[in-house]
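Report on one structure; see the data block that follows.
In this view, the complex is presented without one of its protein chains, the others remaining in place.
Right, chain A next:
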Amino acid sequence: MMAAGGADVDAGAPGSRLQPWERESAAQEAAEGVKAGTCTILDVVETLGSSLENGDSRIRARGLQMLSEVLLQCYSVLQEKEVTHLVLFSENRLKDHHTVIPFVLQGLKALSMCAALAPGLAVSVLKAIFQEVHVQSLLQLDRHTVYSIITNFMSSRETELKSLGADFTFGFIQVMDGEKDPRNLLVAFQIVRDIIVKGYALGPFAEELFEVTSCYFPIDFTPPPNDPHGIQREDLITSLRAVLTSTPAFAEFLLPLLIEKMDSDIQSAKLDSLQTLNACCMIYGQKELKDFLPSLWSSLRREVFQTASERVETEGLSALRALSTCLSRSVLSSDDEDILESFLRGILQDCRHHLCEPDMKLVWPSAKLLQAAAGASLRAYYRITSSVFPLLVEQYNKHLQSSQRRTILEVLLGFLELRQKWDPEEEDKSPLLCSKGALCSMVFSALVEPNVQLQLVGIRVLTFLGLLQGLLDHLDVARLVDSLAQFILHEEDSQTSLAAMEAAGTLTPFYPEIFSRCLVRKLSEGLHSELQEESSQFQHDRCLQALAAVSTHPSIMKETVPILLQHLQKVPKGSMQAGIHSVVSVCQSLQQVALQCKKNAQNYWYFHQAVVPCLMGLAVQAAMQENTHTVLSQVLLKEDSLSAMVLVISAACMYLSPELAAQSVSKVVPLFLDGELSFLPGNSFPSTFQPFQVGWDGQHPVATQKKLVALLTAFVCALPRNVPIPQQDRLLRELLALSCSCDCPFTATAAAKCFAGLVNKHPAGPQLDELLGAAMNKLEEGLNEGPRRSQALTLLLWVSKALLLRYHPLASRLTDKLLVLLGDTVLGPAAGDGFALLMADSPDVLGKSCHADVRLMFRQRFFTECVPQLVQGFHTASPGVKANYLKGLSHILNHLPKPVLVTELPTLLPLLLEALSCLDRVVQLSTLHCLQPLLLDAPLVVSLHVDTLVGKFLGLTESPAMAIRIAALQCLHALASLPTPVVIPYKPRVIRALAKPLDDKKRLVRKEAVTARGEWFLLGTPGR
């Protein structure tokens, strides 16, 4: 092998006639020989011998190239002695002709990666390079090789290199001085950073090192088009910034540079300087900053006061905060002056008077600067606010216009929000405490002004004051709560009363007693007033909303929940409608309370125990009394009321722990299956409760009892997946039977949903298979004929969805049935609409919040399985039912992720165009919704059909349905974003046609018409 390898190499050496690939393969072979141990590197060198010493530098270069190629492949197996020889040889070669040098460097790079490098050699290699090679006259690739050698040594021979002292640093400065290539700069910057961070000696060369890197600041680099290296301007900026901000030793050079560049006119230079300043504040102390603070401040101030760009302003402010933070952090020795103090004094001096100027022109920039400085530390915050708060109060009293007062309060609000950054602390020393009286009277006076905006800010200011513990005393808080109560109960503007409720919700946990005494009681009284006219109904709604909003503390919640439950039973005397409205409002409030207490298991359990039995008890009692016709029972049994209760029960069960859920479900299921009433409050139940009993159609009281299955659905379907449901099998069979046998659609749907929800969570196995078999039979039977085909369809939809979500194999059999039904003249339209149910996120039983088993890609799966059949079905269907297929298709497409849709568009677009001409409004609308994003995302495909699209969209702007007109106009707007040459021919036509919807009777339509028409006007004009 050695002979063979050697012979090949030999043939390659003098014979420059060998092709490059031949030489490569010779090197490859030799390297493999060395790696396999059949020859040594020494043999290779000896074989190459003549060419390495040849008088012709070109031949020497080739020999060295061959050698370095071999070395690059087999450096890991070399012996220490071999390495030493090769290193000494290479160092010597560095003195050779300049055409040879690149190959010597290649070899050295290979050797620099050797683990077997003897001590001292790294240093000598570097010395030789520093001495013999003028790096910057080499080509880019060879310069890169030098950087690689240095990097390799720095990572493996750190201590040796450090023994060189500052000479190493100086050597490297000379190596990189003048570097221009971005690829090399990234490596060189990394080396400089390592030199500094790893503690190599800088000696007297700190300034040189700074100079050689900072000359690139700010980075001005635009990557060439089609750049294969992918180096972005940002990469260079970050890596240079890491160098410049790596050591405080650079401070005296860097800060003047930054100040100079901040003053530049170029925005990118400003931004880079500000960000760099921000970064170096992380490591600087006040020693470094001290001398430059005045100039830094004046530059920053100028950037914020006279900014033309929001980004510069933001960066300026954050740099100021960084400066202030840095000064706050510094540890003072006893004789040091506190520079933070003098720095902040300067800022206050420059900004204070702007807060006082009568025209208030520079109020916001000044306030932002002050807030940035104050946001650095609690100390800075106290220093600034102790001066600013009294000033704001004074200005508030001086300015009388409400817009000016609002500005002042907003500034104050900004300062108060800042206070949240630090932990609460006794406010005894704080400037807030000193100005508390004045601030409070100012804010309270703002609340009584008629201006809504002023009131809104006032409420927020008060909220923040209230959050500062120990700041407000009892009287202040009582006054605060009174004002909130006033807004909640009597303010006409809903914005203000909502803000007041929100504030109350935030503050209740801090002052539960006062809120209970001053607000909850008033709200409860507000509910007692007789409901006679519309205004008092409005009042009741407010109280109900507010009761929910303040239930953010356990003790308050325990007061409000009983109030709400009690109110549920007080049905107003007026119309049925008012009664239902009242029940729905109470339920909405209860639902909100449930969501607010879901995080605290104990409160949530309290809520569950208080609310669920009560609601069920009321409903059961009402269902039994239905023939006695009390107003309450009639109201409660209305479907709207029941639906509202469903939401409450669901919200009260979703977040239960499995143990508690199991405890509760063991009472609820027997209630429905066996009429076990004992856990319900009250004991005056006049008859038995048997919702699943087969009764006579319609008239039997059982029909109303059956409706309550909706409540059962809400309960059992909201439970976590691992909660065992007692008598599950029996329950499922009852539900299945009920869903297909009941005339009332509400009940049938509730039963179908409950069945589907439980099936979705049911563990796989023979039990489930058997159950699904029974369901299939029921469906076959129900769908074929009979009076209850639509109930069967509902069941089919829900069960399909339940199985589709969990990727159950039976799902496709069910969806096949659904596809067949699209051709049905009676059930077809409903089946088409059903696709929306299949694709949409379920808000209730089959949703994630109800712990349903939902796989991630179910929609895509359904799409690929279903759409080909759907398209085929469309083509073969009779004209009368074609619309059903289009309806199904557009529902599927509407819910599909856009990327999937864009790839499928070319095949589907003709069908969608057909759907636009379909007379069914649902199809029209959902097709428009589906097309609109595609117009923006797939301009190329869409461009081919632009003629048809313009015509159809314009036609639909005259649809009788507002939603369709709006969607059509949105599509026309989107069309304007297609490539100008494609759409410009239609400009006059579209502009003319859109004049008509500008005068549409509906405002929402006019709004879209204005946007679309404006965009078409801009098409093809300058300045677009």
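List of remarks:
We take it that a residue touches a chain if its C-beta (ideal position, glycine included) is under 8 Å from a C-beta of that chain, and two chains touch if they have at least 3 such contacts; residues count from 1.
The working rule: contacts and distances are computed from a predicted model.
Selecting from "Cytosolic iron-sulfur assembly component 2B", "ER membrane protein complex subunit 6", "SYMPK" or "Tim17-domain-containing protein", the unshown chain of this assembly corresponds to "Cytosolic iron-sulfur assembly component 2B" (UniProt protein name). The residue touching the chain not shown here, chosen from A:Phe89, A:Phe221 or A:Phe305, is A:Phe305. Touching the missing chain, out of A:Phe89, A:Phe221, A:Phe253 or A:Trp364, is residue A:Trp364. As for the chain not pictured, it touches chain A at residues 305-306, 308-310, 359-362, 364-365, 403, 453, 960-962, 995, 998-999, 1001-1004, 1006-1007, 1010, 1013-1014, 1017-1018, 1021-1024.
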